[in-house]
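With one protein chain held back, the other chains of the complex are shown just where they sit.
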Amino acid sequence: MAHIFRVRVYYSDTDAGGIVYHARYLDFAEHARTELLRSISEDKEDLSLLKLAFVVKSLSVDYNQSAFLDDLLEIHTTVEQAKRFSLTFLQRVLRNGEEIATLRVKVGSINVETAKIEPIAGWILEAAERL
Amino acid sequence: MAHIFRVRVYYSDTDAGGIVYHARYLDFAEHARTELLRSISEDKEDLSLLKLAFVVKSLSVDYNQSAFLDDLLEIHTTVEQAKRFSLTFLQRVLRNGEEIATLRVKVGSINVETAKIEPIAGWILEAAERL
Amino acid sequence: MAHIFRVRVYYSDTDAGGIVYHARYLDFAEHARTELLRSISEDKEDLSLLKLAFVVKSLSVDYNQSAFLDDLLEIHTTVEQAKRFSLTFLQRVLRNGEEIATLRVKVGSINVETAKIEPIAGWILEAAERL
Partner (left out) sequence: MAHIFRVRVYYSDTDAGGIVYHARYLDFAEHARTELLRSISEDKEDLSLLKLAFVVKSLSVDYNQSAFLDDLLEIHTTVEQAKRFSLTFLQRVLRNGEEIATLRVKVGSINVETAKIEPIAGWILEAAERL
């Protein structure tokens, strides 16, 4: 079951082509992943207490349709692959059920104090596998 | 021979992780592609007179190293594939010769007035093939 | 009575100083003004049907406290002055009741098709005066 995050498109998200600027989908997707992690960690330890952060290792985007000012978008996020040091998210951006863009984002886990890679906590991997 | 575009990293490009925010590389790459097109069209017709615009159809990014505040980056751009309706750019982000990130960006050509796809002008394809 | 709009702070809003980048408050404030206008126009004519847009003429910001990653901010917006061709908003950014920043933003009304100034619709001025 995908995690769903809603985004309203404002002027700051658009460009002179009259559409959502293509890089802004990465921001939207980052916000959705953060809320997904917040939702699974509510009754667990806090991510910031764990000193864990996720850095993007690679990503790909397919742009199918343009999105426009005032559009209400939904980001559907699932975890495609959960490994000891990385998570790969599949994130679909929808408008009224129509696919606007699809992102695949692979993030690695690091310790925010040492900036070194760190294994992902077990409860995150378990929760990720249920998504 | 790659087209080279230089970018200085400012506060507005960074995030609380102390590094360049991952979506900003797409902005840098867009700026580099624009300057590449400007450089090949100088003695030709102006892109805006041609009513031509390029929209991003798909892209992928590999992040190899972090970039930091005040870094001076170079974007090396070549055209990997030039077709009648699309161009695929390979864009390498370097710092002192070290590879920070690599992007592949496929853009389609549209008429800015009709927003319909339009064949890419011959002189652009010719110039693209020399890159 | 102020219009209230909530904003969560994500990585894309922060800078390498570890705080919300100072220009991002203008984005937050724009989003809040848009939602204020949406809330007063729901049972009225749609702004986009009226071909009305608002452009920022001037603004000032006082930064009192820093905001940080994951903060949940509230933007409290009131209309300080409603005139035939301009609205001046007072926008306070709060975190748990503490004042983070205060903005004063004067916008002018233009017709989106002609880009010429246009008087603000009466029902907007009336609603604005009640805020």
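In order of appearance the chains are A, B and C, and numbering begins at 1 in each one.
In the analysis below, a residue touches a chain if its C-beta (ideal position, glycine included) is under 8 Å from a C-beta of that chain, and two chains touch if they have at least 3 such contacts.
Given the structure is predicted, the values throughout are model-derived calculations rather than measurements.
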Residue in contact with the excluded chain [from C:I4, C:V55 or C:L72]: C:V55
Candidates B:H31, B:K51 or B:R84 - the one touching the absent chain: B:H31
Touch residues of chain C, complete complex, unshown partner: 17, 19, 22-24, 26-27, 30, 53, 55-63, 66, 112
Residues from chain B at the interface with the omitted partner, ascending: 8, 10-12, 27, 30-31, 34, 48, 70
Residues of chain A (touch criterion as defined above) contacting the omitted chain: 11-12, 14-19, 21, 23, 68-69
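Criterion: only the chains that are shown with their structure count from here on.
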Per-chain Cα centre nearest the global Cα centre, belonging to chain: A
Same or different contact residues where chain B meets its copy chain A, judged by the half mark: same
Centre-to-centre distance between chain C and chain A (centres being mean Cα positions), rounded to whole Å: 27
Chain centre separation in whole Å, for chain C relative to chain B (CA means): 33
Junction residues of chain B, two or more chains touched: 17, 19, 23
